[in-house]
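Note that one protein chain is taken out, while the other chains of the complex remain in position.
Just so it is clear, A, B and C label the chains in written order, and each chain counts residues from 1 on its own.
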Amino acid sequence: MVNYMAVKIILLHGSPRKYGAVSKLIHIAAKGIKDAGGEYEIVYLYDYEIKECFGCVSDDQRICRFPCIIRDDFNNLADKLLRSDGFIIAAPIYWYSVPGRVKNFIDRLTSLENMIIHTGRSLLEGKTAGFIVSGNDSGSIMSIAYLMVTLNSMGVHIPAWALAYHHTPEDVLEDDQAVSDSYNVGYIVAKMASRIRGVKEWYKAIPDNYLDELKKYTVEKTREFTWQEKQRYKYYEGINS
Amino acid sequence: MVNYMAVKIILLHGSPRKYGAVSKLIHIAAKGIKDAGGEYEIVYLYDYEIKECFGCVSDDQRICRFPCIIRDDFNNLADKLLRSDGFIIAAPIYWYSVPGRVKNFIDRLTSLENMIIHTGRSLLEGKTAGFIVSGNDSGSIMSIAYLMVTLNSMGVHIPAWALAYHHTPEDVLEDDQAVSDSYNVGYIVAKMASRIRGVKEWYKAIPDNYLDELKKYTVEKTREFTWQEKQRYKYYEGINS
Amino acid sequence: MVNYMAVKIILLHGSPRKYGAVSKLIHIAAKGIKDAGGEYEIVYLYDYEIKECFGCVSDDQRICRFPCIIRDDFNNLADKLLRSDGFIIAAPIYWYSVPGRVKNFIDRLTSLENMIIHTGRSLLEGKTAGFIVSGNDSGSIMSIAYLMVTLNSMGVHIPAWALAYHHTPEDVLEDDQAVSDSYNVGYIVAKMASRIRGVKEWYKAIPDNYLDELKKYTVEKTREFTWQEKQRYKYYEGINS
Partner (left out) sequence: MVNYMAVKIILLHGSPRKYGAVSKLIHIAAKGIKDAGGEYEIVYLYDYEIKECFGCVSDDQRICRFPCIIRDDFNNLADKLLRSDGFIIAAPIYWYSVPGRVKNFIDRLTSLENMIIHTGRSLLEGKTAGFIVSGNDSGSIMSIAYLMVTLNSMGVHIPAWALAYHHTPEDVLEDDQAVSDSYNVGYIVAKMASRIRGVKEWYKAIPDNYLDELKKYTVEKTREFTWQEKQRYKYYEGINS
């Protein structure tokens, strides 16, 4: 029985300031993780050396693999993610997005995702993630939308309400919604990670002959709508009558 | 035992053209749903009357509730979503986003989400969703990022790789990646919906006294970093040395 | 001498509520236009019938042209834009973007932009635009980023600080930044439109032989960096040393 162990969620702290709003919200998310029966570890990205990705995939997609060839702390950080069930990225909003350091970290995650080329599987497949951002002005949803679509593209689950933000100059602890939502980012990420634990593979590789079958099937299915094209002109008329 | 029944996934077809790329990819996603043991229903949004939201929440947040007061087909469409375990939005890319009709449909979903105000729960909470978009140029990721962050904010899960897109003028069936990804959007959404079935509540409401406790806790936790501020100036120096 | 006439800026009002925050900010923008020596007209999009685009370009890119074949008020609205020097889109934020009605209007602008196919020129080329959005929560920058990249792709200039937003539940007139910025959206759009008046063509069509020349030129220019590839491995080493 695998589920007796608590899930482990990594809290990635992406601010140079350990005493600011991001820090406050990350500790609240940590409580949410605990209350969902999980364990957590806070990782301060600014305590590590994370050099920038220099885009090996642009030279040859097969060069890029994990562990990354760049010698710094990234591979150790990535190991923490690999041994976890999920992670939460908490970052300040710098110009409607995450800071350059966090972006560099994301760029380096390519080495985990690109293992698809080598083994058919992203090393981040099936992890669960959530996002917390804080700033004193706009850009919160833009930052989070960016993180969501990027991590989801690497094979990461985004459970319901995996987002919290604070976007005014007031103290974040005056913002009950941000506090409650941050708690829930932790709570829900841990709950989801716990619920789907043990499922290793999500993307189903499709054999070539099945791919052909799928294509024939969809052509057949849409063929019944070729008459539609004529009806369409009626529709045009309908719109104009 | 509730899980013996197949999960039901709604395929929301958001194109005026029933014979185009969106249609082809939606049938392929349908196969993915079936292969994951689920059932599906294709709903052609252009076959229904969907009037535009006129923003009752801007007058008074308490006015907006489900069923929506606007008399058209929306409430029946919404009922389909409510009786489902998840849904997939498949749409053409019109200027880097979904068409106005699909946006109108999303705007109207407010009546489901805003039940938070009345009952504490979004009616979309815990549904699982995926996204397929198609166009002959750019804007695919921007469209999908928009859909992800919006639906996630309504309480919807986004499982791994819940995205597929086609963004060139060539026939979509020449694009094996789009075909394989669309299949997997169906497959993974159904698999996730099946896996988390029966979990009705995800967001945990926080009683006021616990909210206070959380705030005190985080102040305590970040206090240990007040010395950090001084260290920070060392950090500044470190950067400059 | 063409510049003795005032520039004309259309204020597109994209809210169903004529008495709300969008209305307040639009009147303030109107003052900015006047103060820059321009004239304005407020157009309430909700007073017109704007049917949805049904994507003729997806059937055949050559079908779509202005005037649009759909019979409703769009062509008259478009005429207002064509006779103007610029326009400002002011809209409420519905789920991190503009309402479906405004999106439908944008979708229909395709008929103006797609004239590139027929005459080499977008009918919106050289217009100047600005953007004002208002909501009681997040999504302001995401809405504006969407509008900017879309209109710019149609050939529209976006002058400095062509954006204003309000994103809290407080009355918008308490938000001096939003008021000042909205004024300046009007002021700057009119100022820019006035400054560049008379320039009809911006995009320069490139003859085939010049296109070939450009390609040869850039190959030559980047060739000098082929040695770079080797140096690159030194760079790799540099990073790792």
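Here are some notes:
Keep this in mind: contacts are C-beta pairs under 8 Å (C-beta built on N, C-alpha and C of every residue); 3 or more make two chains touch, one makes a residue touch a chain.
Predicted model, so just to flag it, every value in this text is computed and none were measured.
In the entire assembly, the chain absent from the figure touches the shown chains A, B, C. For the chain left out of this panel, the touching residue among B:G126, B:G139, B:G155 or B:G186 is B:G139.
Considering the whole complex, the residue from A:P99, A:G130, A:P159 or A:G186 that touches the absent chain is A:P99. When you scan A:T150, A:S182 or A:T222 for touch with the missing chain, the hit is A:T150. For the chain missing from the display, the contacting residue among C:A6, C:I69, C:I117 or C:M148 is C:M148, taking the whole complex into account.
In the full complex, chain A touches the omitted chain through residues 15-17, 20, 52-55, 58-59, 92, 94-101, 103-107, 109-110, 136, 142, 146, 149-150, 153.
Not every partner is drawn; the one left out touches chain C at residues 16-19, 23-25, 27-28, 31-32, 35, 125-126, 141, 144-146, 148-149, 152-153, 155-163, 173, 176, 179-180, 183-184, 187-188, 191-192, 195-196, 199, 202-206, 211, 214-215, 217-219, 221-222, 225-226, 228-229, 232, 235.
Mapped onto chain B, contacts with the missing chain fall at residues 51, 54, 69-71, 96, 138-142, 145, 165, 167-168, 235-236, 239-240.
Note that only the chains that are shown with their structure count from here on.
Between chain B and chain C the CA-based rotation angle works out to 180°, given as a multiple of 5. Chain centre most remote from that of chain C: A (centre = mean of CA atoms). Here the spacing of chain A and chain C, counted between their Cα centres, is 31 Å.
Chain B and chain C have centres, each the mean of its CA atoms, that are 27 Å apart. Each of the following residues of chain C touches two or more other chains: 54, 96, 142.
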